[in-house]
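All protein chains but one are shown in place.
Should a chain be cited, it is by its letter among A and B, assigned in written order, with residues numbered from 1 in that chain.
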Amino acid sequence: MNKFKKIMNNLLSYLTAFLLIVMTALVLWQVFTRYILNNPSVFTEELVRIILIWSSFLGASYAFGTRQHMALVFFKEKSKGLKKKAIYVFIDVMILGFAILVLIKGGYQLASGVMGIKTPILGISRGLIYMIAPFSGIIITIYQLMNIKEDIEMVD
Amino acid sequence: MDVALQAALVLFITFLIQLGIGIPISISIVISSLITALTTIPMDIALFTAAQKMVTGIDSFSLLAVPLFILSGNIMNNGGIARRLVNFAKVIGGRLPGSLAHANILGNMLFGSLSGSAVASAAAIGGTMTPIQKSEGYDVSYSAAVNISSSPTGMLIPPSGSLILYSLVAGGVSISALFIAGYVPGFLMGLATMVVAYIYAKKNNYPVSEKVSLLQGFRIFLEAIPSLMLIVVVIGGIVFGIFTATEGAGVAVIYTLVLSLIYRSIKWHDMKEILLKTGVTTGVIMFLVAASSAMSWIMAYTGIPQAISQGIMSISENPIIILLIMNITLLIVGTFMDLTPAILIFTPIFLPIATQIGLHPVHFGIILVFNLCIGIITPPVGSVLFVGCSVAEISIEEVIKPLLPFFAALIVVLLLVTYIPAISLLLPKLFGLI
Partner (left out) sequence: TGETAGSKGADDVVTLRLAHNLNEQHTVHLALAEFGRLIGEKSEGNMKVEIYPNAQLGSEEQVLEQLQVGGIAMTKVSAAALTPYADGYNAFTLPYVFADEDHFFTSMESDAVKELYQDTHDKGFIGLTYYTSGARSFYTVDKPILHPSDLRGVKIRVMGFQSQTDMMQALGGTPVGMPYGDVYTSLQSRVIDGAESNETALTNGKHGEVAKHFSYDEHTMIPDIVVISSKVWDSLTAEQKAILQEAAVESTEYHKPLWNEAIAEAVKEAKKDMGVTFHEVDKGPFREAVASMLDEYGKKYPEVKSLLDSFKALE
């Protein structure tokens, strides 16, 4: 289990880092083509927006795996023993529910509804762009299952 | 019960409960929005819309400035540039108690005025200044509070994306007039945080930078020039039309990267760590933007903003009271909602009330943005608050107490800006813009 989480963490972090580099390069390319070449790249703005969505969702998914999302921790840190364990499990089940219902179910319906609709410049399927929702939903689901297992095994 | 009122109660109560338990804020926002949505629409539509608003909430080219400025801030963090800038800041900050805090505030005013993004400013300037303040013995929660409370100044000091947005929604308010009007309130905002920082530093005997000889000062300045040039390159590039503010963030990344490589303060293999850190920070922030986009939808759909507006008008007809109520409402809204959706939703609701009681639309725009600037630094939901805490690596709870005196000072300035129209309107009048 731990080894599997490590592999997922690595994959996600390399992918997110790669997308950050691509976005930076595209923005500089946009400036270069417009200001130096006087022949502005027309596809960069649309492409950057798509990559921003993807990298944000991947980065957010990773942050669920590593429990880095912002929360008010006062109450859950103050509690002890079985109560603490219960709170941790409850929180992680709520996140799991969110991932399954909103990202996987809602996101899949969203994506499948516009599979045939193309973006105006690049002609990429809008459904494919939206697929990041169910995709990251699946990643978060896997992470949350591992997190819940950790919660149950937790000793403090 | 009124539909909107019922929705508002469901939304806020379920949100606060989840927040209290310790559910991540982004998840609390989405789940409370979903529960509220289910009181009026079927489950499948609620899930579809929540997913759609989350994905499209970050579908914005301008938002790209966030990861890029965070990235350039993270690169700058690694020694070289930051150290030279700080030495320079110490010289400028001079013998003021808490000189590094003042340097942080001035940096935010300068950087924020450039980027127009409070979040980017909190990340780039705070990311550089906070670790240095820490090494000089400053209390981290205090440094974070200084950084957080001074970051929004750039939303008022032009150019400002928020004022452009307001002007577009308000339908017919001059952007030039708004820009000029933002200068004095923006500077007052910065000044207020400097006063609090001064008092705090004096009380805690924070180090005053050592006296430096003229020659030393000059050498420090020379050393800092390439780093300071970042400001020249980014501002100059924007002013002279080489790139937009968003693109300037990309230029900042490459500039800081090249300079850091020259200074040998980062090595290629450090980049992996830097990119990963940026990726996670970006993911966390963008997920919050995504979540508040879903919440804004359900608020608009159930008519919560209109209910608020009607409530205000039913309480009083006295302009002073109405303004006070609007300020309080916006401050409360700001605690939960981010600046952009709040401007989009509340401008059309409050502007008619404001003009009805005799306020100039330019003046009202400044009041609105000032309020929401405070909103983005207040817990529980505040994008600048989140970034400020995360670059300082502390929890939100830790920063609340040191933030309180800053809030007090900002609210004093807000009241001045609200009740003295000249603070906003004198400059645009002088320039013949209104």
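Heads up, the rule we're going with is that a residue touches a chain if its C-beta (ideal position, glycine included) is under 8 Å from a C-beta of that chain, and two chains touch if they have at least 3 such contacts.
Everything numeric here is computed off the predicted structure, so don't read it as measured data.
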{"item": "Chain not shown, its touching partners among those shown", "value": "A, B"}
{"item": "Of B:I41, B:V212, B:I394 or B:I411, the residue in touch with the unshown chain", "value": "B:I41"}
{"item": "Residue touching the undisplayed chain, where the options are B:S62, B:Q310, B:T335 or B:S395", "value": "B:S62"}
{"item": "Touching residue (missing chain; options B:F88, B:W297 or B:F350)", "value": "B:W297"}
{"item": "Subunit A, residues in touch with the chain not shown (by the definition above)", "value": "34, 38-40, 42, 45-46, 109-110, 113-114, 116-121, 126"}
{"item": "Touching residues (missing chain, whole complex) on subunit B", "value": "40-42, 44-45, 48-49, 52-53, 56, 60-62, 159, 161, 164-165, 167-172, 174-176, 238-246, 296-297, 300-301, 344-345, 347-348"}
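Definition applied: only the chains that are shown with their structure count from here on.
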{"item": "Centre distance in Å when subunit A and subunit B are each reduced to the mean of their C-alpha atoms", "value": "24"}
{"item": "Contact set on subunit B toward subunit A in their complex", "value": "18-27, 30-31, 34, 44, 46-52, 54-55, 58-61, 63-64, 67-68, 71, 242-243, 246-247, 249-251, 253-254, 272, 275-276, 278-284, 286-288, 290, 379-380, 386, 389-390, 395-397"}
{"item": "Complex interface listing, subunit A residues touching subunit B", "value": "13, 16-17, 19-21, 23-24, 27-28, 30-31, 35, 45, 48-49, 52-53, 55-63, 66, 68-77, 87, 90-91, 94-95, 97-98, 101-103, 105-107, 109-110, 113, 129-130, 132-133"}
